[in-house]
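With one protein chain removed, the remaining protein chains of the complex are shown where they sit.
A, B and C label the chains in the order they appear, each numbered from 1.
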Amino acid sequence: MAYHLLKGKTGIIFGALNSQSIAWKVAERAFGEGARIVLTNAPIALRMGTIHELAEKVNAEVISADATSLEDLENLVKQSMEILGGRIDFILHSIGMSPNVRKGIDYDALNYDYYHKTLDVSAFSLHKILSTARKLDAIKEWGSVVALSYVAAQRTFAGYNDMADAKAILESIARSFGYMYGREKKIRINTISQSPTPTTAGSGVAGFDKLEDFAERMSPLGNATADDCADYCITLFSDLTRKVTMQNLYHDGGFSSMGMSFRAIEQYEKSFRDCP
Amino acid sequence: MAYHLLKGKTGIIFGALNSQSIAWKVAERAFGEGARIVLTNAPIALRMGTIHELAEKVNAEVISADATSLEDLENLVKQSMEILGGRIDFILHSIGMSPNVRKGIDYDALNYDYYHKTLDVSAFSLHKILSTARKLDAIKEWGSVVALSYVAAQRTFAGYNDMADAKAILESIARSFGYMYGREKKIRINTISQSPTPTTAGSGVAGFDKLEDFAERMSPLGNATADDCADYCITLFSDLTRKVTMQNLYHDGGFSSMGMSFRAIEQYEKSFRDCP
Amino acid sequence: MAYHLLKGKTGIIFGALNSQSIAWKVAERAFGEGARIVLTNAPIALRMGTIHELAEKVNAEVISADATSLEDLENLVKQSMEILGGRIDFILHSIGMSPNVRKGIDYDALNYDYYHKTLDVSAFSLHKILSTARKLDAIKEWGSVVALSYVAAQRTFAGYNDMADAKAILESIARSFGYMYGREKKIRINTISQSPTPTTAGSGVAGFDKLEDFAERMSPLGNATADDCADYCITLFSDLTRKVTMQNLYHDGGFSSMGMSFRAIEQYEKSFRDCP
Partner (left out) sequence: MAYHLLKGKTGIIFGALNSQSIAWKVAERAFGEGARIVLTNAPIALRMGTIHELAEKVNAEVISADATSLEDLENLVKQSMEILGGRIDFILHSIGMSPNVRKGIDYDALNYDYYHKTLDVSAFSLHKILSTARKLDAIKEWGSVVALSYVAAQRTFAGYNDMADAKAILESIARSFGYMYGREKKIRINTISQSPTPTTAGSGVAGFDKLEDFAERMSPLGNATADDCADYCITLFSDLTRKVTMQNLYHDGGFSSMGMSFRAIEQYEKSFRDCP
């Protein structure tokens, strides 16, 4: 179903690795709603993933960029503006990675070089993207920027490790920059706090399966999928949400507002039964 | 601009008094997006306002109902289902009134009969509407209910009085019922926490003008208008936000995430200047 | 261990039923810290519980009062001031009761008379106590009022039912009145959001045991006990916390800031094992 919500709009989408990626689904949905887009990811992600399939599907060019490099970002934004014909309307930031998680280093014994890497890739990159866009005056008035987050920014999840700190500062950057860019150019910046999603990145967190099951049972509507998230992003890129800014928006089937559901406690209770 | 986001959908809209009402704008927008609706308000509001103009515009019937009366609500829901051809898709709750505010009774000396009236009209009515809808199985799966709230539910505003308590319990009802109705029928229930809006109800709060000015200067995007709110409601009634539930969604140009803006403090500073 | 933190202070403690009650522990602790107190509870609670044992222990008089009755409250406050020698320093509100919970009526089909009773007893009583105290100028400057709450005010717990709404509006009342009474008399009003506690009231909630176990495993420090809560209340009644007001203070071993602990997910995982 297409509504033409993004007809005539253009945007840059960061973070599509493969067809499980949320960014992939957003690109498809945005294209379906009439947007023209540029896709980008880090060089290594371009090699490991299948983004070129997507590019063909949504008629987009792919530009390689390390989102921690101001030089790469400047090149990306300039090229995108050329390709898309001037200032753009929206940006999706769907980037996250923790070497500490990957190497199984516990939070209380973090490697600080890795920690800095986690934050640089997963959070500071948003600041750099916005700073570059602002310098080049690359986003139209009432443009919309969305970054993906997780409720671990507010509540601690065992195993999520330093990504919790990354999401906390990511949300802070969205607020801080949202104020600056809002007052100056009417650009809105929000984060979506998404259900645990079985993407390549998500599944990498230890114990992901059990957590996903628990979240599914806790959430009255069940977990939000990558497709659901793409739908939601479209509304935030559209002209219908112009006064929403500096918000962290839970998109999680209700999980964030639950303390305990009947379904989850019922399952939990089974853990105490004795085998005969 | 129409996107047909609500094509084929039906709903009930509570609280349109006159053309300044948020509910009025939502009705117009919903109609424009392809929805068929029923309008309702309390008998006295029907007489004092101009809802019949709206009804004509959006091709809707008007059904009188006191939202605190289970009998009226049952009649309303049944009639609406007849008119609209079965189960409905969305409900807007835009109802609020405080006799204590009207009579200038301070919060620390509330009249408790009035207090109960405030809560009954402004908050319990949401529970009664949902309870009636559920009993009559009146809302379709993935239906959407939105109630309008204000940031006074979280932070105290001088003069907002017992409406703060009403909004706090309104948001709690949205969560509590959101869980029940979500797990059972996949119906989502959210509140929108809207900027101060110069409706007939809003303007009734003492000192509204100065507060509105302050909020305007604090919010990087300025206050959200009733028209903006109507746009936002449309996204929440649409199929694109199906996994958002039990949330309080700030729609306020960024106000809720601001501590102090440059524009507001600059104005504040002027208050200290000496006249020559 | 006694620190004389409340030496020379006087207070009224609502809600001690028996030796499991949090209010009971608070009375003992306050007495131990040098306070002189008056105990109060509803007539039926005085008959059903063992408050007179406590009264003897802490050398306090017991005054019967229905906390929903302005007349009873006025009598209580006046008598307390006579007994305690003038204006008092602190109040503990530890009152909660839901006929809907007791009778097993589900949240989506509430009996509204019972609902009003739940709110009147569990929340409006705080307003009435404060309103009465203010009218009689019964609390000293920098006095401290604490009411007990639960995280269900923010997140839905299956089975907690309309008590969630009661706690939400209780916390709102604490804020709203905290502003009025603070600006006028420097009186601070806070709520403590306490772990699930196996009191007579707490244990009455369906599925309490499993929830308590889950909370214990989620909280890095384990659940806070009634004794722990009494200690915490003492700090809030003392002169060391004079600038804390209008806050909801989580006292829960960390539960409120947890999304998922290793211990809880480990237990949860066991629910999936097959019996051989």
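Here is the rule we use: contacts are C-beta pairs under 8 Å (C-beta built on N, C-alpha and C of every residue); 3 or more make two chains touch, one makes a residue touch a chain.
Computed from a predicted structure; not experimentally measured.
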{"item": "Displayed partners of the chain not shown (whole complex)", "value": "A, B, C"}
{"item": "Residue of C:4, C:47 or C:102 in touch with the missing chain, whole complex considered", "value": "C:4"}
{"item": "Touch criterion as defined above, residue of A:20, A:79 or A:172 at the omitted chain", "value": "A:172"}
{"item": "Omitted-chain contact residue, chosen from A:17, A:46 or A:110", "value": "A:110"}
{"item": "From C:80, C:199 or C:245, residue that would touch the chain that is not displayed", "value": "C:245"}
{"item": "Selected from C:87, C:140, C:186 or C:210 as touching the chain missing from the view", "value": "C:186"}
{"item": "Chain C residues that touch the omitted chain in the full complex", "value": "1, 3-5, 175, 178-183, 186, 188, 195, 220-225, 228, 231-232, 234-235, 238-247, 249-254, 256-258, 261-263"}
{"item": "Touching residues on chain A - with respect to the absent chain", "value": "70, 106-110, 112, 115-116, 119, 124, 127-128, 130-131, 134-135, 153, 155-156, 158, 161-162, 164-165, 168-169, 171-173, 175-181, 184, 246"}
{"item": "Interface with the undisplayed chain - residues on chain B", "value": "151-152, 154-160, 207, 210-211, 214, 256-262, 265, 267-272, 275-276"}
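Criterion: only the chains that are shown with their structure count from here on.
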{"item": "Interface numbering overlap (same over half, different under half) for chain B and chain C", "value": "same"}
{"item": "For chain B paired with chain C, centre-to-centre distance based on mean C-alpha positions, whole Å", "value": "32"}
{"item": "Residue numbers of chain A (touch at least two other chains)", "value": "256-258, 261-262"}
